[in-house]
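One chain of protein is taken out of this complex; the other chains stay put.
Up next, chain A:
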């Protein structure tokens, strides 16, 4: 783990803590492992309730050091817990892994959130893959959010199948997919077809699909997906029509371009940048 990012985190911590609080954290971080772990649990007893809103400079620095990593909107306790985890002695792999696993096994909800938020910063990254995919299966909303949203770990370490499961679960949970780090980088054909099947099931049941999920299919258009775009363009929902226009044009796929040519107004709005995927991005976590 780069020292830079832990220093940056500590720098943010120092802006949100009193002298006493910071001294407590520093002292605990230098103690032996069990004391660091206990401090991880005890944070709410020693730190005040605050929400972290990093300056744009701090946010950029974090993002530069670890792309996709963000502490925006975290509680002070969550940030302090993540920092304490980075201070655990990792020199002996077996001991370190045991310690982290013990924290997972004994964690309550907020501790789990901190642990999953810290995955991209922990040593021996591949050791946490099962935990991470298990969190995707979790029915605890906050735990799911911690691994799925604004967390660079899945993009880096998930297999394609695990990644696709994560995306579909995000859609199922009505969470905004654009908060998944690496959404475009990890787009794949299998996922595009899963999405199409999913949409057909929903449409058959008289239900809808959030328009922004179609951004995942642009590079993989085939006949079936072009038909899906036609279905969207013919629907009464403006967002569906706009999403289909964005997909068709981005795809560069001839049949899709022909299709969108029949909707000159939408086509112009996309070409002139009046419509972008950003229009569909809501931060409603539906918690």
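Everything that follows uses one rule, which is that a contact is a pair of C-beta atoms (placed from the backbone, for glycine too) under 8 Å apart; a residue touches a chain by one contact, two chains touch by 3 or more; residues count from 1.
Methods note: contacts and distances are computed from a predicted model.
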item	value
Hidden chain of the complex, named as in its UniProt record, picked from "ABC transporter permease", "Hydrolase TatD", "histidine kinase" or "Predicted Zn-dependent peptidases"	"Hydrolase TatD"
Absent-chain contact - pick from A:138, A:235 or A:269	A:138
Omitted-chain contact residue, chosen from A:18, A:64 or A:102	A:102
Touching residues on chain A - with respect to the absent chain	34, 37-38, 41-42, 44-45, 102-103, 105-106, 108-110, 138-141
